[in-house]
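Complex shown without one protein chain; remaining protein chains in place.
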Amino acid sequence: MEEPRIGVYVCWCGTNISKMVDVEAVTNEVKALPNVTIAKNYKYMCSDPGQDLIIKDIKLHNLNRVVVAACSPRIHELTFRTACEKAGINPYLFEMANVREQDSWVHTDRTEATNKAIDLVVAAIRRVRYHEPLQKRFVNVNPATLIIGGGISGLTAALEIANAGKQVYLVEKSDQLGGQVKKFDLTFPHLSSAQQMIRPIVQRVDNHPNISVFLETEIREVTGYIGNFKTAISVNGGDPVELEFGNIIAAVGLKPFNPEVISEYNYKEFPDVITSFEFEEKLLAGRILTVYGKEPRNVAIIHCVGSRNKKYHEYCSRVCCMAALKYVHQVRAALPSANIFEIYADMRAYGKGHEEFYALTTHRQIMFLMYDQQKKLPVINQADRSDNCNMIIEMDELLSGQSIEVPVDMVILMVNMEAQENVKQVVRAIGVSLCGNQFFIEKHPKLDPVATTTGGVYIIGTCQGPKDIPDSVAQARAAAARILGAIAQGSVPIEVTTASVNELLCCGCQTCIGVCPYKAISYDENNKVSIVNEILCKGCGTCGSACPAGAIISKHFTDLQILSEIEGVMSMS
Amino acid sequence: MSVRVHPELRNQLMQFGIGDWNACYHCGTCTAMCPLSEEGFLFPRKKIRLMQMGLKNEIESSVEPWLCYYCGDCTSTCPRDANPGELMMSLRRYLTSIYDWTGLSKKFYTSEVWEIGSILLIAVLVVIAFLIGLPAMGYSFTTELTSQGGVKINSFAPIHIIEAFDWAMAIVVGGLLISNILRMYYKIIWKHGHTKVTFWVHVREFWRLVFNFSVQPKFGKCDDKRYWFSHWFLMSGYTIMFIVVVVFLPWFQTEKILPPWHLQRALGYYATFGLLFGLLVAITGRMRRKDVKFYFSHVSDWLFLVMLTLTVITGILIHIFRIYGMPYATYIFYIIHMAVLVPMILIEVPFSKWSHLAYRPFAVYFQHLKTHAVPRKTKINSIN
Amino acid sequence: MDFRPKIVAFLCNWCAYTGADLAGTSRIHYAPNIRIIRIMCSGRIEPTFILKAFQQGADGVLVCGCHPGDCHYQEGNYKCLRRFKLLQKFTRQMGIEKDRLRLEWISASEGKQFAELVNDMTKTLLSMGPSKVKSSLEVEHLNV
Partner (left out) sequence: MRSPSKTCIFFYNPQFSDFDPIDYAELIRYSMTFPNVSRIWKYHDFIWNEQNLTDKIEANGIDHLIVAGLLPGTVKTLFSKAMAIAGKDPANVILASFNDYYTGTTFDMDRLKSVLACLIAGLSYETVAIPDENPVNPATLVIGGGIAGIQASLEIAYSNNHVYLVEKTGTIGGKMATFDKTFPTLDCAACILTPKMVEVNQNPFINLMTYCEVQEVSGEAGNYSVRILMRARKVNVKTCIGCGTCTEKCPAQAPSEFDYGTSMRKAIYMPFPQAVPNKYMIDAESCIYLKTGKCRACVKVCPVPDCINLDEQDHEVTINVGNIIVATGFKPFDAKKMDQFGYGRLPNVLTSLEFERLLNASGPTGGNIHLRSQDKKGNWIFTEEAEKPEKVAIIHCVGSRDKNHNKYCSRVCCMYSLKFSHLILEKLPGAEIHEYFIDMRSFGKGYEEFYERILEEDVSIVRGKTAKVEERNGKLFLRGEDILKGEILENTVDMVILSIGLEAAEETRDLSRMLGIPRSEDGFFEEVHYNLDPTATSRGGIYLAGTCQGPKDIPDSVAQGSAAAARAIQSILKGKIYKDLISIPLETIEKRINKLTLVQLEEKHL
């Protein structure tokens, strides 16, 4: 590699730097250093004339390295890199010394500050000597998308992408599309018909030219990386079909919790203790009847079944409260004279229009009873003849402080939503991870709720955590936006300052594979060396420091660069 | 031991003017707002809860409704428009009907026909008594005036007859009231199987009854002191009048016109002013409907106000006409006066709104009995 | 001449380095003895770097990463912590006092905390006097 010819530029930043740092002294100090071809200072390096100065010098003195001592690289690194590029040298052959935020602004002794500045500049000079040109890299994105799960989120995402004219492969485990919503009669809080809502969507998906639906199909294994995934699926036992796609959306949803394990409720013991999903079936069939074919005179709805209780699931299922209030209206309409008991823990009417819906429900001749979902669950017992009802619920009512008996003929258990059985298999296939509650882990709980740490793989809807329809749908679109964005670009940029393995040094100990948070490193059995997939690598450098053989180079942060920077900062003492 | 909830009780309660109490979502604001709700006797929220759950016995055995003087702070701050203040009011109506063994109270509260009908009936009887009864008994009134130029009222309303009637009425009303208060005592104190109150406590705490009756310190605790004053002024006026008329009628209803500073007239004037002032505040309040306290008016509220006002005004007129010697006017208004007064006493005091003048202080008394209640012997527990 | 301790600091790009910048933008003054070296993640830090710093004559070495759970690369800071613990044992064997080598968590909004940290460390180092590592190494050179 050619001898480094370094141009050093010290910025005054008006008086911001020059007030506390003797800019001239710094310049003179470094002029003489080896490989420093030229050292200058200027009032505002970031200003256009400042940048022009650099560009001119690069051309004039054919510099191949540039150091700028100015503000924080977080502010102007990009500016100067672009300047270098303009002048025709690789932007990564540039280094910045932070002499404003981390020197002139924080110190009060001019000589001290100046010395520090010199150290920092020298360090930058030493470091930049070992910089290597790096190229921006992209991978092409296959415009097709694989969506796993045909629930409301999956369907929405599919339509969103397909309507943009892009191919979608929609894979559904069961024999029909529509997911959980298809099992509902009404939706809250506007009590609109779920069937009327979902049917046309399923129709549209079925007839969409850009969507190919695979029912009764599961994803076993996915190979490849962002932009270029592959999988083979066998449609109901037929010979496997090879699919290629650039992005994956997981929308596998959740399944209802089985309350048999909760002894207090005697689910299955008492035939008229039913889950919310079983109740929806009754609603769809049009009749609310007990097993004795009678209309219940007393109906109790118990919230938080399997939720918010360490014995079952600690998390809140987010939708049950509102669904329960929905049932109040439905039972009241069908059974005008029935007594309805809403046995709840906290009323979670948090969404748009929910609190209003809750208020409305209180006018429907209903009795709210509060229990402690952690310490003492209500107990459902068989009733005596004298009670003239089928069952008796015994509970401690919190708001009155009374322990009470509630006569009931039918009990609806608002069951928690929990992970599907096959979730582990999906997770393994698409290379994402699960949290303690068996929910898919998003890339960032706040700023990236739909992406995952695996590029090109997105998670939407309830598999990321319980959600109501609007929130699921919003997530579905969010993922669609990402994917459409990537497709529109045709390619996605990937990290430049990645790690790479020097195969000559690699001893094949595979330590690096263990430490990589992105599963970017794999082991090449034939050559007995580790290989970094630079598409998956995010360049944190953890592997580099773990490698006992020093075989892993983390680009732009190589040992050599950092060590010489250390020498640099210490050189003047 | 667990109690059974009764959803159907709501329908009964509704008849007593209870509003949208299921709206309450138990934030506790009302209780915190209320300066009167105190340790062990929390309201309104707790009482609302009992109603929502239809816990009949718990409602009937509670004194709290009587501890509330309806300042309205709870209602104005209620985030759910559940209207706790009016709820307590309605509960008082309900309890009045529960205490009353005759069942008339419930009739009066729940049916306007019954209430107004019976009032009219009694009024008519009174008129008949004066126009036919007295003459038939051989009393004939004179129109000639006294030496002072006053009306010879006793010739029209023979003092001993009226007095006798007063006493009779007082006894009937008192009897009813006392029997109801005994039922109240039974429901609040006695019925509680697992606690009992020693006789000594009954004696020791008795002063509270008197104190609360005469001063109404609880009302004084409410943030708005004006209402305490007007209420107390009215109440004291009424009581004085009542005593004077029932116990000292011969001393009060005299033909001799005494000087204005004479105790007889002074007392009369005080009572009249007290009543008028209190009534004025209440009526204007209920008409303006600005304060929450007066926003909701049950029929019983209005009836009572109207009748009392009539009584007072007619009373004043009688007084004037008597002094200025206008016999006919005096006699006519005497009849009207009685025709309003008698039903008011007979209906309102034992069965309706006016009964609270007895129930309130007793409630406070019972409250303190409750606080000093001690657990009974186990054998009684085993019975429950 | 009076002893001016030198601290070499390794700051992760996402939290600590940003925090140090914030100290600057909010003009919080601190001791000028620190020399900051930026790395992408505290997980990148190798024992060699730290030893090199001491060998070059640093009187103290400071390592700053994101608070637990905040790591931009999920768990780099935990890895750093583990290695750090091991290294500490070793450096103490080498006769480098515990307080000369510190690992601290600094978030992007903790400019003030960073300044305090630097001042505090400078103070301790002043009380401890210069590090022996460099001189001892030089001595060995002479013997050879």
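The first chain written gets the first letter, and so on, giving A, B and C; residue counts start at 1 in each chain.
Just so it is clear, contacts are C-beta pairs under 8 Å (C-beta built on N, C-alpha and C of every residue); 3 or more make two chains touch, one makes a residue touch a chain.
Small disclaimer: the values here were computed from a predicted structure and weren't measured.
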Answer for the absent chain's shown contacts is A, B, C
In the full complex, which of A:Gly14, A:Pro133 or A:Pro548 touches the chain missing from this view? A:Gly14
Could you tell me which of C:Cys15, C:Ile34, C:Ala58 or C:Val118 touches the chain that is not displayed? C:Cys15
Only one of A:Lys40, A:Arg74 or A:His208 touches the unshown chain, namely A:Arg74
Residue list for chain C contacting the dropped chain reads 14-15, 18, 22, 25-27, 66-67, 69-70, 107-113
Chain B residues that touch the omitted chain in the full complex: 25-33, 37-39, 42, 45-46, 77-81
Tell me which stretches of chain A touch the chain missing from the display. 13-16, 43-44, 46-47, 74-75, 78, 156, 160, 163-166, 185-187, 189-193, 195-197, 199-201, 203-204, 283-288, 308, 310, 314-316, 318, 329-331, 333-334, 336, 346-356, 359, 398-399, 401, 439, 444-450, 464-466, 469-471, 473-482, 484-489
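To be clear about the criterion, only the chains that are shown with their structure count from here on.
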What topology does the chain touch graph have (line, ring, star, complete, other)? line
Chain whose averaged C-alpha position falls nearest the assembly-wide average: A
Just grab the chain with the largest centre-to-centre distance to chain B, centres being mean Cα coordinates. C
Report, in whole Å, the distance between the mean C-alpha point of chain A and the mean C-alpha point of chain B. 68
Give me the residue numbers in chain C that touch at least two other chains, ranges are fine. none
Among all residues of chain B, which ones touch two or more of the remaining chains? none
Chain C partner contacts - residues on chain A that touch it in the complex: 72-74, 98, 100-103, 105-109, 112-113, 115-116, 119-120, 123, 453, 497, 515, 517, 538-542, 544-546, 554, 557, 559, 562-563, 565-567, 569-570, 573
Chain B residues touching chain A in their complex are 1-5, 7-8, 10, 20, 22-23, 25-26, 46, 49-50, 52-55, 58, 80
Residue positions on chain C within touch of chain A in the complex are 6, 8, 17-18, 20-21, 23-25, 27-30, 32, 35-41, 43-46, 48-49, 52-53, 56-58, 72-76, 79, 83, 115
